[in-house]
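One protein chain omitted, others in place.
Showing chain A:
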Amino acid sequence: MWSRRQGHLRPTVCGVEELRRRRREQEAALRKARREQQLVSKRLLREDAPEEAGEGCVAAILGEAEVQQFLRQAQRGTEEKEREGALVSLRRGLQHPETQQTFIQLEGSMRTLVGLLTSNQALLQLEAARCLHELSHSEQSTIAEACLPATSYLLTYLSGHSSDFIELCLYTLGNLIVESEAVRRQLLPQGIVPALAACIQSPHVAVLEALGYALSQLLQAKEAPEKIIPSILASTLPQHMLQMLQPGPKLNPGVAVEFAWCLHYIICSQVSNPLLIGHGALSTLGLLLLDLAGAVQRTEDAGLELLACPVLRCLSNLLTEAAVETVGGQMQLRDERVVAALFILLQFFFQKQPSLLPEGLWLLNNLTANSPSFCTSLLSLDLIEPLLQLLPVSNVVSVMVLTVLCNVAEKGPAYCQRLWPGPLLPTLLHTLAFSDTEVVGQSLELLHLLFLYQPEAVQVFLQQSGLQALERHQEEAQLQDRVYALRQTALQG
């Protein structure tokens, strides 16, 4: 997977500015789609990238007569090279949406293509599969639905042995799955879950990555929590997925990314998370987190955040399950190194991908909320100060940092003693100057705890113009009561 990304950095016709602009547009489009809950992305395996092709090699849109001719040649040609060539030409034409439309509107075309797909000629089979793959990339659900006659065969071939072919079938299935609910409604009874469960035992890395992709598309479906996830949880897939995430020499980043996202979609749907905990998900993911932190330190950062993000999400959501407390010792997440690893990742995000800081802090909150042990680790590993350094990033981050600090402070005097003296009080005086109500509100909560468990802090607070800082907010509806209460405490103390 990583090498693919490098392979992608080939010289293109347009300049860097143009690339950046395209990227920003792409990102904006994705954000919009996500807000509308229509986030759909596909993968395309294609031999000749259009930008790369020089003059004369650009694939032309095919008309009806040409499509028919190529199909006929492929089906009835006398020489194998000729037949293969016809399919290659068809495939190139199918890169265009217009040709795709023409193809599906032509009577018998899919039938012929399926015939070629299931033929005994290996190379014809492969080319026919590539044609299907082009079709699967269409954004029109009618085209995806036109591919329905092929799905039972795509599934059958998953238990074959030709890894390239299986990989192609999987990416094609993944694309079709995400495009149309009609396709999913057919694939489930056709046995896609057992087919994937059998296929996941393949030793080929490329097949596994493709399988992870297809599965992640299946799991993103709107109806997944009710219709898909239960049968996936009932199969052997979860154990295999977790195996793919175990750190060690066999861990393949590209494969791990796909399965980590699969796990995330399953876990955040909250169908049956205790089952996953029972399979050791917490300890596996915890160890993977340690491994990621190690990789960050070795500055192997090519796309690490792609794997870190779903791992953080899975851990955070799993920690909210009641089963966490009752499951056996080994299955739990108690290792202090997890906190160390998390901070190494937070630093990495701070430098490379600040938008992921909230996700990292979310995990920190869930680790520390009910755990005196992890709160103690924060103190003994000297992580309070680094945490405070994150405050300026954004309001969302500030609120989360302050929440984590409250998690520590609320555990009582033994904890607050370690928070003071130190940078905490000056920092709070600073955050009280923020305009964001939530940030200020959380600061007030923390101050309250600090005053309660560490009364000496009150004097210092007063000396440093704390009252004025408080009074700035006494008109704010959401904050008034707490401002008043704190003021009283300070004046009486």
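Please note the rule applied: a residue touches a chain if its C-beta (ideal position, glycine included) is under 8 Å from a C-beta of that chain, and two chains touch if they have at least 3 such contacts; residues count from 1.
Quick note on the criterion: contacts and distances are computed from a predicted model.
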| item | value |
| --- | --- |
| Undisplayed chain, where the name is taken from the UniProt record, one of "EIPR1-like beta-propeller domain-containing protein", "Thioredoxin domain-containing protein 16 isoform X2", "Coatomer subunit zeta" or "Zinc finger protein 511" | "Zinc finger protein 511" |
| Residue among A:V88, A:C268 or A:V460 that touches the chain left out of view | A:C268 |
| Touching the absent chain when the full complex is considered, from A:Q101, A:Q140 or A:Q389 | A:Q389 |
| Among A:Q73, A:S136, A:S180 or A:S377, the residue in touch with the chain that has been omitted | A:S377 |
| Residue in contact with the excluded chain [from A:L123, A:L233 or A:L467] | A:L123 |
| Options A:E82, A:E98 or A:D164, residue touching the unrepresented chain | A:D164 |
